[in-house]
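Input: a single structure, listed below in structure tokens.
Subset of chains shown; positions unchanged.
By written order: A and B. Residues from 1 in each chain.
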Amino acid sequence: MSSFAPPADLAGATALYVEVQHFYGRQMRHLDEGEIQQWADTFTEDGVFTANAHPKPQEGRAAIVEGALAAHRKLADQGIRRRHWLGMLQVAEQPDGTIRADSYAIVLAIPAGGQAAVELSCSCADVLVRDGAGLRVRHRSVRRDDLPPR
Amino acid sequence: MSSFAPPADLAGATALYVEVQHFYGRQMRHLDEGEIQQWADTFTEDGVFTANAHPKPQEGRAAIVEGALAAHRKLADQGIRRRHWLGMLQVAEQPDGTIRADSYAIVLAIPAGGQAAVELSCSCADVLVRDGAGLRVRHRSVRRDDLPPR
């Protein structure tokens, strides 16, 4: 964790930390609301999504759309809504200008007319880049805490 | 979600985002600790609380106090403590000077001597106004994720 040293530019570090929180709020809402194209647009065109629960990485926006659509349809068929929470955030600007953002994730599952429950606990390691006015994910690695690291 | 565009005033947007987080921490603690009058004071005098789980909106502080007192007494009788978490926050200043704040909510239920569990997952859409030195809720709309929209 030595990369998360205290920042020289306090105001800038404060603004960036909040910006990443804001970004995640917007990004995960897109996924949870089934706005899959907008979800995919929060990744760079060549963005990569890798997870210890997936057999192989999703490489590029088209693959990310495909994966999210399949998951969303399956949940819709089951009448289940998901809510993704990211928290316990660590943010650090890297020497190459990218932003490393590490977070904990909780996935809640809420069946229509049923009992909400924790479905999954994960750790999420992102490489974010600034693209125009906003942030995008260039690389995301999600580790489900119940599964061994890949 | 197009209303959540990147802000022109970065320092101001950063401070507002954190202020809303701080406000919610204080507000929900009042509710969870049974400080119902202080809870009601975090709404404007004409504040409205509407929810897809309620038969009709609570309009004005007196109605909000009444609703919260009834809920709090019922939980106390059952020996249940609740903890409300708001997160995944989106904040945007509106052209009319109000502040739109959207969040996810988790309600935890903790029976005395028993097992804590997720009771509810909700989405919360607030219209906040600045009143003196602080924020107040003018309009809150809470949607339980397990129930259909009203």
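Note that a contact is a pair of C-beta atoms (placed from the backbone, for glycine too) under 8 Å apart; a residue touches a chain by one contact, two chains touch by 3 or more.
Every value quoted in this text rests on a predicted model; they were computed, and no experiment measured them.
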Subject >> Entire complex copy count, 2 subunits given >> reply: 3
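Quick note on the criterion: only the chains that are shown with their structure count from here on.
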**OP:** Write out the stretch or stretches of chain A touching chain B in their complex.
**Re:** 11, 14-15, 18-19, 21-22, 24-26, 28-30, 35, 38, 81, 83-87, 108, 110-118, 133-134
Subject >> Partner chain A, residues of chain B touching it in the complex >> reply: 1, 4-6, 10-11, 13-14, 17-18, 87-91, 102-104, 106, 117-121, 145-148
